[in-house]
Each structure stands twice: as structure tokens, then as C-alpha cells.
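Pasting a structure below so you can have a look.
With one protein chain withheld, the remaining protein chains of the complex are depicted in position.
Here is chain A:
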Amino acid sequence: MVAPPHESSVSLGPYTETSSLSKSSTLSPTFSPFVNAYSRLSSWRAALGLPNPGSVENLQKEVKTTHLTNFIFDGARADLMKGLSMDPAFQVTHSFQLASQSAPPTYSFGALFANAKVLLQGNVDHEGNVSGRFQQSWSASNTSKMQAQLGMQPGHTMIQLEHDYSGQDYTLNAKAINPSPLDGSGIYVGSYLQSISKNLALGVETLYQRAALDQAEMSSSYLAKLTGSNGKWIATAQFQPIGVLQATYWHKLSEKVEAAADLQVIAAPMRRDAIATIGTKYDLRMSTFRAQLDSTGKVSALLEQRFAPSFAFTVAGEIDHFKNSAKVGVGVMIESTSLTPEEMGMVPPPGQPHF
């Protein structure tokens, strides 16, 4: 036991208790009931042991990586990726894309730099349009992000500033898209997601749009996320009071197989629509295969086959049965590096003596 700081003071019990007393006495006595109530509330909250629910942006992350909507392409593409350093990570990418039905042929150059705290990423295409991303982690729970798209024409600029705070059992996020310091116009989004129990998290996202001085619009959406106790399945729902509901379900069937379903219902007075999508993803040793079927009559599949650690081949296909159209995509991805295996932190294969 540590001795009390002053000889004259009567022993008040353990040292920790006296120190907390002296700390609270420095605050004004008016606030001490609130401080006490807050500290009791926060210790009670910590005792519940609720997990962090993850961010609102990543609410449907599992479904998005299982479905191939974000990965499909048509035409031909080649990505040449060059890793120049592992720690900190620094890589440059040259991407070529042509023969697409919907987009003109493009060339783009990308650069990425990342260490434990900072992420810098940029992309420029042959027309000079730049997109960039910047992330800075201030501490384990605070992250600031900036995202920008700068076009050659004056009107094609988008900038987004964002701050993320993840507490013990909740996540806060604030976003500003194209904020103008002059008249305060822009789009502002705030979201809050709170774990209610070990499996359930509820949240709200509010969007405030301000076009000019006297035109403002506010809309909220409500979120729910239900996670299985073993982390094998996740169900989410997002509801907007104007009549839009999106519900997703993701299930990890085995170590290598994941399945996901997504239902989007729009029941606004002007428009009534619903789309359901189901998809699976197989993670095999050297390849990834995704297949997807949706209620608009589209069947699509995507195979990423890795022939060597640095060479991957991708085939994508989509058939729209209702419109009677099809899309096919072929891509190669070549990764080269200027580093030796030792510099990349690879362990030399066993059986070969290392001199």
C-alpha cells in the first residue's frame, strides 16, 4: 500500500481513493453531481461490454464484397501494379481500359502511399481528371478523411470532408460535401450507430441539404444491424421515411463460401419499385468466383484466377434476360515489384538453407 501524500492527513483508506477525491474537489461543487452521475453511467456502460457496431458506411460491407455489382466490368482491361515499398506501403498503378460498351477507352495512373497513420491516394486519367483520397488517424478512435474529385471543366468538382469517431459501443460520423464557407451551402450528413445488445445495433443518419440561403432540406433514415452470436451472419435494414427500404442478409456458409441477399423496395407515391439480388462468393486457393442473380433478369458471374502470385486473370460476364443483351469482360492484372523477397518480409521456403 502506498503511503498518504501528507503526514498530517488522517488515513482515508487506499491511495487511489484519496487521489480521486482530490481530483473531484478541484472541480466546482456545482458540477460534481453531474460528474459523478456521468462517471457512474460510463462505468455501468463499460460493464455491459457491448461491442463497437462498426461504421454506418460499412453497414453493408459484407454484402457489397460478396455481390459482384461493384466488381463487374465489360470490355478489356489491364492493370499493371508496381509495389515500390512495403513499409510504408507505396505503389503505383497503370490501368488501361478499352472496348467497353458504355465507356470510352481510358488510361489512368494511380499512386498510393500508406503508413500506420496516413493514407494518400490519387488517380489521374488521360483527360486530366484527378480524384484523391486522404485519411489521417489521430488516435485509435478518431479518423479524418478527405475525398476530392477535380475535373477539367469548372463545374465538375466534388470535395468531401469527413470525421469518424468510434467509441466503445457506438460510432459517430460527420460529413460535409461541397461545403461553401460563403453562404453555407452544401450537403451535410451526420450519423450515429449504437449497440443496444451484443447482437443488435440501431442508428440514425440525417442528411441536411442546403442549396442557397433560404432553401434547406432535411431527411433522416433509420438503420438496424443484427449480427449472429458467432459472427456467421449479419442482417441489416435501412429505412427512409419517404418510402425506401433496403434490407440485406449475409451468411458465411463455410470458410470459403459466403452468400448474400439484398432487397430494395421503393414505395414512394410517384414510383413503386423493388429489386431483389442474391449472390454467392467462393474463395478458393488461387481464385475467387462470384455469381449473382437479380429480379431484373440479370445473371452475372466473375472469376478472378491467379496463375502466379504476380499474375491474375479476370473474366466477367452478364446476361440480361429481359432486355436480351449481354456483356463480357476480360482483364489481366500484373503485379511487379522492385523489392527482393527479404525486403517484402517473406519467409524463405523451407528446405533451402539461408546463407
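Assume a residue touches a chain if its C-beta (ideal position, glycine included) is under 8 Å from a C-beta of that chain, and two chains touch if they have at least 3 such contacts; residues count from 1.
Methods note: contacts and distances are computed from a predicted model.
Think of the chain that is not pictured: of "Trafficking protein particle complex subunit", "DNA replication complex GINS protein PSF1", "Tom7-domain-containing protein" or "Large ribosomal subunit protein bL19m", UniProt labels it "Tom7-domain-containing protein". Checked against the full complex, the one of A:Ala47, A:Leu182 or A:Met270 touching the unshown chain is A:Leu182.
Among the residues A:Val35, A:Ala103, A:Val130 or A:Ala274, only A:Val130 touches the chain that is left out of the figure. Considering the full assembly, A:Gln121 is the residue among A:Gln121, A:Asn199, A:Ser220 or A:Gln305 that touches the omitted chain. Interface note: of A:Val35, A:Leu48 or A:Leu84, the residue touching the hidden chain in the full complex is A:Leu84. Residues touching the missing chain, restricted to chain A, are 80, 82, 84-85, 87-88, 90, 92, 94, 109, 111-113, 115, 120-122, 124, 130, 132, 148, 150, 157, 181-182, 338-339, 343 (touch as defined at the top).
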